[in-house]
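Below, a portion of the complex is reproduced, with chain positions unchanged.
The letters A and B name the chains in turn, as written, and every chain counts its residues from 1.
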Amino acid sequence: MKSQTDYVWFEVPSRRGFVNITDTVEGLVKKSGVQEGLCLVNAMHITSAVFINDNEDGLLHDFDHWLEKLAPHEPVSQYHHNRTGEDNADAHLKRQVMGREVVVAITKGKLDFGPWEQIFYGEFDGRRRKRALVKIIGE
Amino acid sequence: MKSQTDYVWFEVPSRRGFVNITDTVEGLVKKSGVQEGLCLVNAMHITSAVFINDNEDGLLHDFDHWLEKLAPHEPVSQYHHNRTGEDNADAHLKRQVMGREVVVAITKGKLDFGPWEQIFYGEFDGRRRKRALVKIIGE
């Protein structure tokens, strides 16, 4: 069994944003030489998400708007977590909806994707350096 | 390490619906001969989900009703994504709540399930052929 571990860094300049990391992950799969296996991609921070959906700007706008309805940032005083001095309780909630991680099959040396699947890093409390982990195992 | 890759096809005749795929996945685990390992089951489309919950018709009705409240289909004009000519933005959102994938342990040659766990394919934009992937790795 082969394994490979990489950390991918982000610094999203606004509070919230989405970064398409499909090519980065595909490159790491190629580097690993794994032909058949699994690729785990997860946010290492609890106010960020990794998810798979469509690379379409209108949809990314819809996600942002929808998450803000489900778990609004303001008023920040509505969340007990923010009594600790933070203002990011909503980010912890939003990330649960979108998910911490994805696990993708590797088949014949490539991410085994349907026609529109793309991997995104979802930031809900940005403006600082944060990481995702890409762990590949297989043969 | 053994690995096995299968694609399971669906054509749900309505916009939304749930299909119990537990027996299909269990059959693929048996075919693989893997005794100890992991089984990934994921939708290959970004308007579908794979999730584990209860095989009870009332609950499946509740899921549908609840998702329609969290991310309503209409008015379709509320979503920027639908300006592309699509009408399925809500399906992209619903699938995030339910999840793209499940990873199930294989123990002694079987899906290692609690008493009520069943695997479902959740369709939110049906009436066409779509796929799920079943990837098994282990020994």
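By definition in this document, contacts are C-beta pairs under 8 Å (C-beta built on N, C-alpha and C of every residue); 3 or more make two chains touch, one makes a residue touch a chain.
Just so you know, these numbers come straight off a predicted model, no measurement behind them.
Of the identical chains in this model, 2 are shown in place, and the full complex in the file is built from 3 copies.
In the analysis below, only the chains that are shown with their structure count from here on.
Look at where the CA atoms of chain A average out and do the same for chain B: the two points lie 20 Å apart. Interface residues of chain B, counted against chain A in their complex, comprise 1, 3, 5, 38, 40, 42-46, 70-71, 79-84, 89, 92-93, 95-97, 99-101, 103, 131, 133, 135, 137.
Those residues of chain A that touch chain B in the complex are listed here as 1, 36-38, 51-54, 56-59, 61-63, 66, 70, 97-99, 102-105, 107, 112-117, 137-139.
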